[in-house]
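Input: a single structure, listed below in structure tokens.
The excerpt is restricted to a subset of chains, each kept in its original location.
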Amino acid sequence: MTDGALRILVTGGTIDKVHDPRVEALVFPRDGATLVPEMLAMGRCHFPLVQIVMLKDSLDFDDADREAIAAAAAAAPEAALVITHGTGTMGATARFLQGRVPGKTVVLTGAMRPHSISASDGSFNLGGAVVAAQVLPEGVYGVMNGRVIPAARLDKNVEAGRFDL
Amino acid sequence: MTDGALRILVTGGTIDKVHDPRVEALVFPRDGATLVPEMLAMGRCHFPLVQIVMLKDSLDFDDADREAIAAAAAAAPEAALVITHGTGTMGATARFLQGRVPGKTVVLTGAMRPHSISASDGSFNLGGAVVAAQVLPEGVYGVMNGRVIPAARLDKNVEAGRFDL
């Protein structure tokens, strides 16, 4: 693929949560920014474009949110897309996107633990998603915890605290 | 691929270095252990097998070391292999392995900054390598900093402090 020809669409989810000492809870950054550029810098990965679509908990997503994500994915000039997403309904969005983003490789990813706190799976997952978006054939996939999972079977293993095949 | 059918061969390199306050320098763990299992646990990636081949700086590798790596790769029952490796001669080892590990997908990876210190690219790279080993066709590749790089062109960009296409 051409240098730079990968776009990351940010939709929120645990991966982008930060600790807010006022409310003593994990929230999205007050300034509306995403941590994905910092994660890419840490991974010394300079070529993806990053676009914020929204910053939401995926448990709060409705079809209008998924339409917005599909529209952003369809409008992107790149054929390789990564979508950062909450883990709660990642599978539902993946299945929603199937057939709506023809001609592209779309890889959803996220984290069980925020990147902003130590020992997150975010970098491991994002590193896998960036690679997968470049080498997989057209379609919609999840890349989580070392696995490439087709949209049809993408669902969190709540007990194990990870995504499995 | 069958669950569990991915093996990680550890050879050392920056990814596995730790700080030793006695000598105030980065060294391999005194107990001969590797940090790769800890990295997998952080990535919530439970299925790879981890095998230590050696713990060496890749600048100190000679052909006997590369023969040992090739032998371990050829002997592995899995068709999907990740090799953690120093960045200094990762390309030389990749080219050495070409033709010596038929029928397997071999992905070399490592880090510009040790996993044991903050802001390492190790998890991002390992997450990419684990995915790549499962989806790429037979051959020898490097996966570093978001890129899948064929063995023939795998070399560190020393100025930029990363691997590029």
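To keep things simple, chains are lettered A and B as they appear, and every chain counts its residues starting from 1.
Everything that follows uses one rule, which is that contacts are C-beta pairs under 8 Å (C-beta built on N, C-alpha and C of every residue); 3 or more make two chains touch, one makes a residue touch a chain.
Small disclaimer: the values here were computed from a predicted structure and weren't measured.
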Per this structure file, total copies of the shared sequence (2 shown): 4
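To be clear about the criterion, only the chains that are shown with their structure count from here on.
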CA centroid of chain A to CA centroid of chain B, Å: 25
Parts of chain A lying in touch with chain B, wherever the complex brings them together: 3, 39-40, 42-48, 112, 119-121, 123-132, 134-136, 143, 145-148, 160-162, 165
